[in-house]
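For this view, one protein chain was removed and the others were kept in their places.
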Amino acid sequence: MSGNPTDVFAAAAGSGEPSLVRQIWDYLSDGENWGGPGGLLDLIGNHVQQSVLALLVSAVVALPIGLYIGHTNRFAFIAVNIGNLARAFPTVGILVLVLGLTSIGLFPLVVALFLLGVPPILASTYAGMRAVDPAVRDAALGVGMSENEIVRQVEIPMALPLILSGFRAASLQIVATATIGAKAGLENLGTPMFDGQSIQDYGILGAGAVLVTGLALVVDSAYAVGTRLIVSPGITRRDNTSSGRRRFGRGAARRPSAIESV
Amino acid sequence: MDLFDWIDRNRDLILRQLGEHLQLAIWPVVFALVLALPVGWVIARVRWLTGPGLAFTALLYSVPSLALFMLVPPLLGKGFLDPINVVIALTVYAFSLLLRSVVDGLNSVPEETKLAATALGYTALGRFLRVELPNAVPVILTGLRVTVVSNISLVSVGAFVGTGGLGELFTLGITSIVGRGFLMPPIIVGLVLSVALALLADVAIVLVQRWLTPWVRVREAVS
Partner (left out) sequence: MNRFSPNRHLLAVSVAAVGVLVSTALSGCGVLGGGDDTEEGTVRIGSANFPESQLIGEIYAQALEAADVTVERNFNAGEREVTAPALDGESGQTSLDLMPEYTGNLMLYYDPESEVTDPDGIYENLREVLPDGVEVLDQSTAVDQDVLCVTQETADKYDLQSIEDLEGVSQDLIVGGGPEFKNRRAGLQGLEEVYGLEFKQFKSLDAGGPNSLNALLDDDIQVTQFFSTQSIIPDNNLVMLDDPKNISIAQNILPMIREDVNTDEITTALNDVSAALTTENVTAMVKEVSGSSDYAGVAKQFLEDNGLV
């Protein structure tokens, strides 16, 4: 690799060294790289599976807790701060620690990703539940709804945008970080990246990078679409009627980020 | 080898990696902040730039950092071993995070406040420095908090491209075979120090937040 930055996008004239973009394209367009065990399709599938598993585990823990502390406003301080504490752990370190204590397989990766997935889900679920207008909760009580009904039919639907944004952030971080699983003996989109780096083959490396970025974007878009579909318009301030605008102004829901992602 | 024996014999290594981690934790955030303030101001002011500007940084968010770390060396043409690669990648991520906070912060300044400042005779720049920015500080500091903590965790990933501060203790652990497993002491030391660093930084920023924005707590106490 000649290392000249301008080679990246223009073919390196006469040096015989294909540009970075060209190398990635060549690798991605070679059908042989896609099929079979260890092929790109296989790796994408593994990556998705591992991410979904980690997300489910995070959700199973974070969602109920978030709903509870959001609804009752008890233990909130502890719960939210434990959530923030999880962010302080370097994902790589946790992966390696658990790997060292157990064996290669899904467990180390899931534990590491769990620590990434819980904080956003927990914080956003709590925030969403707290943001429910007390007047509405009061009205529901006044109409005679039971505690359970209030949670399920009033609070959760109203908290949905924030809850979903928490899932969105968690999913992005998990999908992006799952690449380190390749160091724990797993095969996913991190595998071509580490392999490529090791033998200095930027085609493979770049292909892995492009695919995992693409996957992250697809997931993000899926959430954007899903949120639009699932959440009632009045809540997300997309209510463009005059009464909606009067109430909510022109603000839009905050976009979560994959920042702590790897 | 016993954990404390290992620490004893490798004190220099531990301190060296800790020092490197600190530098990698601080500089990128500083650079990112220095870049994000003016860029954020421009984007917040110029309406039609706001959308695309934020969308571009959102795209940056989505690139998994491992990918960015590995792709910066060829893109930059610097030697693969040069730590500047990691600094640049970390700066990019910190910038993406901070830009959002800066824009949100500046946008949260009430319109009346800005108009009053103009009426008092502040120039655009003066208004930015003495009125808008101080009012945006709470939001920016909150963003800074998240940025710093996540940056500290991200530094370890740099170990995969040769410059990783405490992360290099993790790679040391996994490349040394002891019995059937890894060498655990460096992994444990790396984790403990990394978490401690992140918590200290978090607390430090919260303290700075309280010091710089006393009115926020007063407002909370009153409401």
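As written, the chains take the letters A and B, and residue 1 is the first residue of each chain.
To be clear about the criterion, contacts are C-beta pairs under 8 Å (C-beta built on N, C-alpha and C of every residue); 3 or more make two chains touch, one makes a residue touch a chain.
Just so you know, these numbers come straight off a predicted model, no measurement behind them.
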Which one touches the absent chain: B:23, B:50, B:107 or B:142?
B:23
Provide the residue numbers of chain B that touch the chain removed from this figure.
1, 5-6, 9-10, 12-13, 19-20, 23-24, 26-27, 30, 79-84, 86-87, 130, 133-135, 137, 162-163, 168, 171-172, 174-183, 185-186, 208, 211-212, 214-215, 218
Touching the missing chain, which residues of chain A?
1-3, 37-38, 103-104, 182-185, 187, 191, 194-200
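Criterion: only the chains that are shown with their structure count from here on.
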Chain B-facing residues of chain A, complex
1, 3-5, 8, 20, 84-85, 87-94, 96-97, 99-100, 172, 175-177, 179-180, 183, 190, 193-194, 196-197, 202, 205-206, 208-209, 212-213, 216-217, 220, 255, 257-262
Contact footprint of chain A on chain B as seen in their complex
54, 58-59, 61-67, 70-71, 73-79, 93, 96-97, 100, 146-147, 149-150, 152-157, 159-161, 166-167, 170, 173-174, 181-182, 184, 187-188, 190-191, 194-195, 198-199, 202
